[in-house]
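To start, the structure under review is shown below, and the notes come after it.
Presenting chain A:
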Amino acid sequence: ARTEAPAAHGVASKGYKFFLLPKFVGIDPFTQSNQGAQQAAKQLGDTVKYGGPSKPDVGQQIQFINNAVQQRYDAIIISGNDPNALAPALKKAARRGTKVVSFDADVAPTARTIFARPASAQSIGAVEVVELGKQMRYTGQFAILSATPTSSNQNTWIGFMKKELKKPRYKRMKLVKIAYGNDDPTKSTEEAQALLTAYPKLKGIISPTSVGLPAAARVVQQQRKCGKVNITGLGGPNQMRAFVKKGCVKSFALWSFVDLGYLATRAADAVASGRLTGVAGQKFDAGRLGKKTVEPGGIVTTGQPIVFNRKNIDKYHF
Partner candidate 1 sequence: MKALALARATFGRWEALLVLLIVAAGAWSTTLSPYFLDTGNLLDLLTPYIAVGLLALGLTFVVIAGEIDISVASTLAVSAVVLARVWDAGANVWVASAAGLAVGTGLGLFNGVLVGLLNLPSLAVTLGTLAAFRGLAFVILGGEPVTGLPEGWSQLGAGYTGPGELVPIALLILLGFALLLGVLLHATRFGRYLYAIGSNREAARFSGLPVSRMRVALFALSGSMAGIAAVVLIGYYGSARADVGNEFLLDVVTAVVLGGVNIFGGSGSIAGVVLAMILIATLRNGMGLANISADTQGIVIGALLLGAIVAGNLSQFARTRWGGRARATGGRGEVPRSEEVAVSSKT
Partner candidate 2 sequence: MRALAEVDLALEAGKVHALVGENGAGKSTLVKILTGVEQPDEGELLIEGVQQRIADPHAAHRLGIAAMYQEPTVFPDLRVAENIFAGRRPRSRLGTVDWGAMKRETRRVLSDIEVDLDPDTPVRGLGVADRQLLEIAKALTAEARLLIMDEPTAALSPREVDALFAIVRQLSARGVAILFVSHRLEEISAISDTVSVLRDGRHVATRPAAELSHAEMIRLMVGRTLDQLFPKEEAEIGEPALELRSFTRRGTFSDVSFTVRRGEILGLGGLVGAGRSEVARSLFGIDPHDGGEVRLDGTPFHPRSPRAALRRGLAYLPEDRLAQGLVQTMAVATNTSMAILPRLSPGGFLRPGRERRLAERFMERLRIKATSARQPVEALSGGTQQKVVLSKWLAAEPRVLILDEPTRGVDVATKADVHRTISTLAGEGLAIVLISSELPELLGMSDRIVVLREGTVAAELTRDEADSERVLEAATGVRPA
């Protein structure tokens, strides 16, 4: 029972139901995405239900998809635990009339209409190398502390990091090891410790995950190696504030998950109304984020990663 009437240009149609499905609930980034989604929904007159598994489990995520379809949601906005394993369920959803928009972590392109990403993977990968390069004066060994070996986001970013490293500026920097902390504080801590022990000459660690980054920073702090080993990567300003204040972390990057959730929901509304079909070049109104254009591959981008440092960190509170 909803109005399919095409809305006037720039004004969204009223009353869509969306299901916002994170990898799992209970952590900041997704909680913040939900905040953004709710803002967008309020503006558009839609409703967004937020819910998901309590652990990063594909199987449970599929059940949430099926439940959403069964309840005739107009669209699912999903951050996928496994791009491919989710595809059959998402395609089935599409066949039964529930549109799919992915955000944060993409799913197979054939299984969704739009992917709302925080920033281009290239810029996310590059910015971390740029920051670390500055910190370690472009010389010495460094390591990466990633999430799990199968995390597709991290794997893509690491790919772009390696690309960035090919630039001559970095020729005296050597990536000695990619370790995996499995997005688990214990394992991340142990891996970070082991990196410091196994590579006594290590000058830096990039951790492109918000679990790994504070864990690595804390290890360095505890071993009193602040300044000797530089830590950067992706993490929230709240998480990292203490380290930055103490000078243990000089800079790191992230984006606003509120904006990301906001954008994804805006996109979902446009997709649900049929205005957006994922074809490159399509434009839609992303509210306070302005007008957005669909890039090749059905992607819309929030913006650029924000680099946080001692000077600007107090302006951010997420």
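For the reader, a short list of remarks on this structure follows.
The rule is simple: contacts are C-beta pairs under 8 Å (C-beta built on N, C-alpha and C of every residue); 3 or more make two chains touch, one makes a residue touch a chain; residues count from 1.
In picking the candidates, the idea was that all candidates are chains of the complex that A comes from, given by their letters.
Predicted model only: the values in this text are computed from it and were never measured.
This complex places chain A in touch with one candidate out of 1 or 2, and it is 1.
Residues 25-26, 49, 51-60, 62-64, 66-67, 70-72, 82-85, 87-89, 92, 108, 148-151, 155 of chain A are the ones that touch candidate 1 when the two sit in their complex.
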